[in-house]
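Apart from one protein chain that is not included, each protein chain of the complex appears where it belongs.
This part shows subunit A:
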Amino acid sequence: MARQRSVFYLMTVPALLLFFTFHTIPVIQGIFYSFTNWDGFSPSYDFIGIKNYLSVFQDGDVLNSYLFTFKFAVLTTLLVNALSLLIALGLNAKIKLRQFFRGVYFLPNVLSVLIVGYIFNYLFSNVFPVWGAKTGIEALSGNLLGSMEYAWIGIVIVVVWQSLAFNSILYLAGLQTISEDLYEASSLDGAGRWREFWSITFPLIASFFTINMVLSLRSFLQVFDQIIALTGGGPGRATQSIAHLIYTGGFQGQEFAYQSANSVIYLIVIVGISFVQIAFLQKREMDM
């Protein structure tokens, strides 16, 4: 039996080693480089202690990218979760062509984020303005993505458009775990739709709400492909996300070590937020 059990180790250890090599070591390296002045190309570099960190905290571009990313991620998370919950309720109701509609609503999820970005980029610059001119709606007449003030809204629209698919299906999965009997009982008690939602539906899918909120915020804080396809971080640096800044600064701006420091701070922020969010939302789950 002892020899048998060694099979379990054989099944695990190679994966463990690979994961350590290609994930953990790079994380450690990233942290290590953040204390140096390496540009990513030169043969040598020096230790400079926490100098990178001190500079990151005083860097206007970094601050700007954090502000944009948070503003974007928080608003998108709220919008996506509210809308996808609504869509899921609709798709779970007794509607005609239910399978067909479920199919359509999930479609955006199989499309490449980058290409969806390119398609919307064209819509924003060439199609919506034509509409704006025809209908006389001022807000549509210019290219939204070219506006310093409002370009970020364009990115919100595209990300919401695509993310609704996956989140709706997850909420739908949650809704399907609720037994019909509960609704029958509540309608006998004379509960209205609104009451039904807050007293039965929402509490029973609370764990799905937690998962969806945490996953969405985490992925929206890492927004990258859409930025590349829609604005390239512009106009100016108005829509430069943290991931985009680390990429452009680290690869093209020769700020390898400096952006490593930025990554470490980013890591701490994301881990911190995820834990606070989980703790807060789970506590709410139990109170219900």
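By definition in this document, a contact is a pair of C-beta atoms (placed from the backbone, for glycine too) under 8 Å apart; a residue touches a chain by one contact, two chains touch by 3 or more; residues count from 1.
By definition in this document, contacts and distances are computed from a predicted model.
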| item | value |
| --- | --- |
| Name under which UniProt lists the unshown chain, selected from "Sugar ABC transporter permease", "Hydrogenase", "Gas vesicle protein" or "Acyl-CoA dehydrogenase" | "Sugar ABC transporter permease" |
| Residue, one of A:Tyr150, A:Phe197 or A:Tyr247, that touches the chain absent here | A:Tyr247 |
| Option touching the unshown chain, where A:Ile50, A:Val74, A:Ala185 or A:Leu267 are the choices | A:Leu267 |
| On subunit A, residues whose C-beta touches the chain left out of the figure | 4-5, 7-9, 11-12, 15-16, 18-19, 22-23, 25-27, 29-30, 33, 40, 87, 89-91, 93-97, 99, 101-116, 118-120, 122-123, 126-127, 130, 161, 166, 169-170, 172-174, 176-177, 180, 184, 208, 211, 218, 221-222, 224-225, 228-229, 242-243, 246-247, 250-251, 256, 259-260, 263-264, 266-267, 270-271, 274 |
